[in-house]
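Here the complex is missing one protein chain, while the rest keep their positions.
Let's look at subunit A:
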Amino acid sequence: MATMNMIQAINSALDVMLGCDPDVLIFGEDVGYFGGVFRATDGLMAKHGLTRCFDTPISEGGIVGTAIGMGAYGLRPVVEIQFADYILPAYDQLVSEAARLRYRSAGQFWAPITVRSPYGGGIFGGQTHSSSPEAIFAHVSGLKTVIPSTPYDAKGLLIAAIEDDDPVIFLEPKRIYNGPFDGRHGQPVQPWSAHAASEVPTDYFKIPLGKAAIAREGVAVTVLAYGTMVHVALAAVEDSGIDAEIVDLRSIVPLDIETIVASVRKTRRCVIVHEASRFGGFGGELSSLLQERCFYHLEAPIERVAGWDTPYPHAFEWDYFPGASRVVTAMQRAIES
């Protein structure tokens, strides 16, 4: 065990996988010698060699396209897209190629690739360093989408993603790389070292994809969240005293439907929280699934707390970012109705 922030946990997962599987290699913009703009690949080239962790041209389509070809050969590439906002040039490769290769070739070829990408807001990143594109991947059959909320989960889930034989989009909430930011932007951010989930095994372990975690047990209302929003939801409980059950989805696809349904049938109320804009967001899918499966258990309409349906703005960071007070209001509505 060691105390790690999320970056160190990701770095450790990559280090472990480079060490135990010679078919794992890492590449992306600035990930080699420099160690990544967020330091996620710091030291890996020096330790494992020039061909195991290297820099690429600035070409997201080229990064993912070559990774798919390597996957077809039999390697297990882990590539980085510097910001999830810049994953779109690779969208064709992800949707038309990686996601469908196994299906269209009837299992002759597949793309066991992992695409890591920092995502999410709360950092004054403006329009192109803040967005949360998970819903556009959730809609694509053949892709898996994973989002950790703690250093422990980040390492365990990333190792599972790398070992998975399907293409995985691994979205890293960059706002919580260094500490569990809970939306209280006026206060100093606590470092991960003060949090229990910063105790991370230094060697190999994994957390299965498709398994949600109960971040807090409660009976008054279920809050479905992932990434940074797990910590915002915890702050909302602290602020309001509402005995909410907070479910950290961890994977968007595959989705742990059983845990979600069990929680909502228990609390009979549900608030869905995500940073991504509301319309067409993943919350819509969650809400619909729960309506189908928990209709007779529900005591109140399902609430959605999300980013507004605007591009992610700069000056309006805290007007846009769904903070604890909005979650509290939604929980109260769900409980009082």
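By definition in this document, a residue touches a chain if its C-beta (ideal position, glycine included) is under 8 Å from a C-beta of that chain, and two chains touch if they have at least 3 such contacts; residues count from 1.
One rule holds for everything that comes next: contacts and distances are computed from a predicted model.
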- Message: There's a gap in the complex where one chain should be. From "Cobalt transporter ATP-binding subunit", "1,2-phenylacetyl-CoA epoxidase subunit A", "2-oxoisovalerate dehydrogenase subunit alpha" or "NAD-reducing hydrogenase HoxS subunit delta", what does UniProt name that chain?
- Response: "2-oxoisovalerate dehydrogenase subunit alpha"
- Have a look at A:97, A:134 or A:248 and name the one touching the chain we're not showing. A:97
- Message: In the complete complex, the non-displayed chain touches which residues of subunit A?
- Response: 25, 51, 56-57, 59, 61-62, 65-75, 77, 89, 92-93, 96-97, 100-110, 141-142, 144, 164-166, 210, 253-255, 257
